[in-house]
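What follows is a single structure, written as structure tokens, with notes after it.
Right after this comes chain A.
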Amino acid sequence: MPKIKIDGKEVEVVPGTRVIDACDHEGLDIPRFCYHPGLTPAGNCRMCLVKVSNSRKLEVSCVYPCSEGLEVTTSGPEVEAGRKAVLEYMLINHPLDCPICDKAGECQLQDNTAEHRDGLTRFVDPKVVKDTKDLGPQIKIWGSRCISCTRCVRFCEEVVGTGELAMTQRGDHQVADVHPEIPLDNPMSLNVVDICPVGALIDKDFLYASRVWFTKRTDTVCAGCSKGCNIVATVHQNDIKRVQPRENHAVNHYWMCDAGRQGLDYVKGPNRLKLHRGDRKTLAAKLSAIAARGPARVGILASTYATVEEAYLLKQVADQLGARVGFIGRGGDEWTAKNGWKIEADKTPNRAGVAMVFGAVEGPEAILAGVQSGAIQALLVVNGMPGATYAPELLAAAKKLELLAVCDIEKSPLSEAAHVVIASTTWAEKDGVYVNSTGRVQRIQPLIVSQGQARSDVATLQEILVGLGVRRAVLSTEAVFTEAVPALDYAKVGSQGVVLASSPEATTTVSLGAK
Partner candidate 1 sequence: MANDDRVGSRDVEPKGFLAKTLMKLYVPSVLSGMKKTMEYMIRPKATLQYPEVKRVTRKGYRGEHRLKQDEQGRMKCVACFMCQTACPAECIEITAGPSPWPDRDKAPVQFRIDMMKCIYCGMCEEACPCDAIELTETYTQVSTSREEKIYDINRLLSN
Partner candidate 2 sequence: MTPWLIFGAKAVGGLACQMGVGPAFTIVERRVAAWIQGRVGPNRVGPLGLFQPLADLVKFISKEQIVPADADRVLFLLGPLLVFAPPIFGFCVIPYGNMIGDEHLQIANLPIGVLFVMSVISTGVYGMMLGGWASNNKYALLGSLRASAQIISYELSLGLAILIAVMMSSSLDLNVIVEQQAGKGFGAWNVFGGGHLSQLPSGLLGFGLMFICALAENNRLPFDLSECEAELVGGYHTEYSSMSLGVFMLSEYLSMILMCGLMTSIYLGGWSFPGITDPSDHSILAGLISWAVFMTKILSMMFVYVWIRWTLPRFKYNQLMDLGWKAFLPASLVNIALLAVIGVMGV
């Protein structure tokens, strides 16, 4: 284990560690553009210059390995002069269009320039202007802003393995580009926008949408599949402008898939159910009266979009009414990137969490059969899944039901036919906990204020349970979670999630990424 000295402080490092990683570990702020911990170091931006004892000149810390007795100096006039000079070269051709650049406010070039330069320029000649064009259906490049760090090129090469991007031209005309016939449209392509240190690569969905300093960022977990990528949502004026991946080495590292970023329109979509209908006060009494006629007179149809709290309350309702619970889900294609990063086939976020509560996840078939045969006289639908489709047989048979109560986020033929409709909140509007395919318990948070009358299913189900005499009062979501999983609370789940040993699918492991 080599020992090195960073700014006079002795540090022991794993052999092969780069100087920049050792400095990061020590909490020192080394400016950088091309270095990204999820990618192989390229050492081409030369911003991370430090002074090392082995060399007379300044060295690039992102590729310089630590060796025994190395002495590193990360600040001082010499280092500062080096960084300043590097920045001056970079700014020769970088346009001064920060006011209209969507990266402004979270741009590394902007930050580093503010910190390491004095705001003056000595360059008087015209700047090189490069093309602004589409790289793919979602991504646009402002060539002039590109500083040739090659992060995007390396991402497509190393992580996804599709390698659409390459550096073209030479010298100050160098720019990242795609082959004319191969657009940048791989399932993880939008990550290049996040890792771009400047505003060269822009997501067309976020283009001109908002300045980042007006926005509010909230940590949550993606509901697009059972992988449960940790994400952070950028919200402006109660509207989700974009989501970006959040670093979590146990789940998604630095990345997320494009599908997770898109398809959030339903949250404010025209099909949202915004108003309640029917008499929800007497719902518990009616359910209880039907349940009293015999076994399995009441059926419950839910989805694996339900949070752990909702599943726990559903189970209480089902136990009290002697009801069967069927879960609808959604499948899709599994996809694995070159480095093993995987998009799960189960496109619902909480199958593992529902399984944890119910023991096993039953499909909707038994419920459908019960409704068709007339055995089930009352059906309670609690669905938080966007774009849910119900079997036509169920819709036909539902006419026979004595009571059909639907808690849903979107209008559907079932909600049209229901006697009681309760508008409920989507993933983006509620608190809760999801358990991902690896058994990691992770928390989602409300990003925006809910639409219309929409209220959380946790509150609705607790009201029914109060009406049934099972619960005494409506508690907060966190209180319900602590009741369902006594070992945990939201503070213990934290921002990175925890693995629960009792989870039935906790043994499943997924190969995770490059490191």
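Per the selection procedure, all candidates are chains of the complex that A comes from, given by their letters.
Everything that follows uses one rule, which is that a residue touches a chain if its C-beta (ideal position, glycine included) is under 8 Å from a C-beta of that chain, and two chains touch if they have at least 3 such contacts; residues count from 1.
This is a predicted model, so every value here is computed, not measured.
Undergrad: Quickly now, which of 1 or 2 touches chain A in the complex? Give its number.
TA: Per the touch definition, chain A is in contact with 1.
Undergrad: Which part of chain A faces candidate 1 closely enough to touch in the complex?
TA: 97, 99-100, 132, 142, 208-209, 211, 213-214
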